[in-house]
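Of the protein chains in this complex, all but one are displayed in their positions.
Take a look at subunit A:
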Amino acid sequence: CEEQELNEADENITSEEEEYGCEDDRKRQKLLEAISALGGKRKKRLGERSEAAVQMSEFTVNAEGEGDKIDLSDLIGTMDKTPAISAKTKNRLRKLQKSKKTIECPLSKQETERIQRDVAFQKAATEVSRWDGIIKQNQRAEQLVFPVNQEPSGPKPMERVVTSWKAQTPLEQEIFALLSANKQPITDPILTPTETASLKAMSLEEAKIRRAELQKARALQSYYEAKARRERKIKSKKYHKVHNKDKRKVFLKQFDEMVKTDPAAALEELNKMELARMQERMSLKHQNSGKWAKSKAVMAKYDEGARKAMQQQLEVNKELTQKLITSLNNEEEEEGVDVEVMPDFVNDAEQGLDSSNPWMRGKLSEDHTEKEISDIVDLSAEGAGVAENTAEEEEDTEKVEETEEEALLREFDSRRKLRQAQEADVVPSAAEELDASDKEAEELTEFTSLFRGIAEQAEAAADASPSDTKTQLDEGLMRIKTLEDVELLSQEESAPEIASVQPQPSPATENLPHATQQGGKNRKRKRGIELKEVLTKETKVIQVPLAPTVEDKEDSDENLDQRGLIKEAFAGDDVISDFLRDKRKQEDAGKPKVVDLTLPGWGEWGGMGLKVSRNKRRRFRIKTAPPPPRKDERLPSVIISERKNSSISLHQVNSLPFPFENHSQFESIICSPVGRTWNTERTVKRVTKPKVVTRLGAIIEPMAREELMRDKNHGSAGNAK
């Protein structure tokens, strides 16, 4: 820099001249000094300057060239002379010399610290970001089990401990070599092959047990043999007879078992037996035709014992000639079984067996008449069937009994029907007397007419003469199934208060309009509905077969009690009429209404006794459009309401919850059931898996760095797959 300045100062002087000028200067200085020294006292010089310097040291010591900065060129000057410096560095230095930039001054402390912090933070952030994968994976995981890497508790098996340890010292290696040479286990199988073989073989205790068993068996055999020998020596014929009979029985029993377990052997036995039978049939051995038998026949008149003996012989014959019935030849047997199969109607009768609620017994629409007839037919057939089943000797008497029972039943039935008819006649008159309020009666007729309309279509075939007692409905909706039921029925009928509960039979309807016309007074009447009118078909009374239904006495008694109780409890209820009223009400509510908006006095004269003009009324009466036809219009026993139920909306979700994107997603989640009622055990287990599983009493350590390594390994493995 300095040099440059100088150069600028005297521009016209070249570099050589400059040097020259400097020398000149010095000379001049010296001269001036010499002149000043000549005159007066000598001044103390601060420092001796041997040459011109811009900077002066305070210690008055000036080194030559002290003030100057060392220039790169100074160094480079010597560079050429030293051979040790490589060409590369030489080049670099030369380049440096050419570029004339200065180094910036260092940053402030705050700034440097900030940079350091920033760098450190970046480092930490990248380090921490390695966990991204694991964290995301855990967030998505269906189930997390803590503690993370559980080790099975309890003592570890030896081989697992041993595998981690390796023989290293020469001694150890030698031992291992020896072990392996002798087929001794080192790691996995703890036992030697011979040891495992010996384990598989019998143990000492087992062998002892086995021996004891054998001994016992041998002893038993000898006893048995001795016994057999002893028995063979017995001379008594009777003994042998009894003995043989026993044997046969035992054999038969065994044979039955054998059929199940060993069919082939059984077949063989069967063949043997068949042969014996054939032989027996061919021979006259037990036919009471032998000599002995003839002699006995002479004696038989007087001797009881002889008669018995003959009979026994015949029995033996019968036994021997009897055909064996087994499952092996059941094909032939089928006809016999068929006889015992119950007729179908039995099942029908059993359908609503234990409904103790009397209201639940009736069926609104069922072909009654046909069934009834068929039932009766069945009954007789049944009776016959049962009779056939019994032994032939008893056949006749049994049949008589059956018919007797049947006759009894029929008698009951007819008696009951007669009584019903009587009641039907009586009740309307009572109704007349009591009578209902007009409105109610009207409603009722309306219902009945409505239902009649509906019924007419279905009822084309059915004969509906009101006087016919056969088609009349049974009172109450009770289904009769057993004899006891019938008895109960009769009891009930005798009880007047229960009878009054029963809905009135048909004649009431005929009298009803008449009654309403007659008694215009408002008298309270028990509301009754004319079932006959309302219902298209009569409820079915099912007669029940006599034999098959076996019931516990106590049970049926209980049933009776319950039934009676319920009848009593619901004595005042008339469910069907209630239902019809409800339905009527709903239909009325749905009907279009005429809204009258006429205001008297508007647009015309007003005042007392003035009528609103028809024109105006026509204009201001608004008729709403009729609603679409009801869905239950043609269904007498249903109410279909199409109104939205506000009480349900309390329980409904009114806006789509957060993670779902559309309604179908949410609905599908809600509609797929999770419980065991709808899913298999395994599915339920999978679906109801808890999200986080922790073990009781186990310390959960924080995530360890090893987890990261494991994850990496897993990741690579996964990629490999």
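Convention: a residue touches a chain if its C-beta (ideal position, glycine included) is under 8 Å from a C-beta of that chain, and two chains touch if they have at least 3 such contacts; residues count from 1.
The working rule: contacts and distances are computed from a predicted model.
J.: I want to check something: the complex is missing a chain, and I'd like its UniProt protein name from "DDB1- and CUL4-associated factor 13", "Aldehyde dehydrogenase", "Alpha-1,3-glucosyltransferase" or "Bushy growth protein".
T.: Of the names offered in "DDB1- and CUL4-associated factor 13", "Aldehyde dehydrogenase", "Alpha-1,3-glucosyltransferase" or "Bushy growth protein", the one UniProt assigns to the missing chain is "DDB1- and CUL4-associated factor 13".
J.: From the list A:265, A:298 or A:653, pick the residue that touches the absent chain.
T.: Hidden-chain contact among the options goes to A:653.
J.: Touching the absent chain in the whole complex: find that residue among A:135, A:197, A:284 or A:298.
T.: Touches the omitted chain: A:135.
J.: Kindly state which of the options A:107, A:120 or A:635 is in contact with the chain not pictured.
T.: A:120
J.: For the full complex, which residue in A:290, A:592, A:606 or A:690 touches the chain that was left out?
T.: A:690
J.: Can you work out which residue in A:107, A:234, A:250 or A:669 touches the chain that's missing from view?
T.: For the chain that is not drawn, the touching residue is A:669.
J.: Considering the entire assembly, which residues of subunit A contact the chain that has been omitted?
T.: On the subunit A side, contact with the omitted chain comes from 113-114, 116-118, 120-121, 123-125, 127-129, 131, 135, 138, 144, 146, 334, 337-338, 341, 650-654, 657, 666, 669-671, 673-680, 684-685, 687-690, 692, 694-705.
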